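Yeah, one chain of the complex is gone here, protein chain that is, but the others are all in their spots.
Entry: chain A
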Amino acid sequence: MAARMATTIVQFENVGLRYGTGAETLSDVSFSLDGGGFYFLTGPSGAGKTSLLKLLYLAQRPSRGLIRLFDEDVVTLPRDRLPGFRRRIGVVFQDFRLVPHLSAFDNIALPLRVAGVEEDELATPVNEMLAWVGLSDRASARPATLSGGEQQRVAIARAVIGRPEILIADEPTGNVDPEMAARLLHLFDALNKLGTTLVVATHDIHLLSRVSAAQLMRLEGGRLSDPTGALKNPPREPHMGKPRKPSA
């Protein structure tokens, strides 16, 4: 048991976030996530789920509080060190944010190109990823010609290809049918079994029951409504050890 003890890779302490001069969007948010865990973040629309995820994927700095990622304080981290952290995180955005002028293949290849992977080492992993999300025959299609579900799978493939240690998905089942939602969750579960820590924001409570070992965080009005209660379950043990580092 001791050898497989999960390590904390995300820690929030009394985090507050205020956009502009209004009321705080997030207040006194404290929690920690274990490496290899599967976490659902729920709450009604407008509760602050996207805002919390933005803090997590380093698109936003908190107004107050402490955030530790991979055992480092990221609130005071100098700007030039952020890219290194971001490359260890995969994000499936609520609106996908695929690059419109790039094909499915090139969209999925983006993180590898950013990481400086050579062109001739690119095709194999990207094609594997396309096959994994069932889009091998759509490799050269532009996002505009893909269906919502297909775009979503491209977005997931892009988020995953760099072998991130944490995969963050914001309402990934927001615009797909229940059947596709089930398939996506199956995909996430498979990734989690490979050791990736998953954080999935959703207001769809039907999803929650589909991953038995998942833990629940609930946001309401910018506060974790019962953080201690929600995170009481010990994290499930990762099936395949530690998450792999990005390949480059």
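One rule holds for everything that comes next: contacts are C-beta pairs under 8 Å (C-beta built on N, C-alpha and C of every residue); 3 or more make two chains touch, one makes a residue touch a chain; residues count from 1.
Here is the rule we use: contacts and distances are computed from a predicted model.
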| item | value |
| --- | --- |
| Identity of the absent chain, which is to be given by its UniProt protein name, from "Cell division transport system permease protein", "Fe-S cluster assembly protein SufD", "ribonucleoside-diphosphate reductase" or "Sarcosine oxidase subunit gamma" | "Cell division transport system permease protein" |
| Residue among A:Q60, A:Q94 or A:S225 touching the omitted chain | A:Q60 |
| Where the missing chain touches chain A, by residue | 57-61, 79-80, 82-87, 91, 97, 99-102, 106, 110-119, 122, 162 |
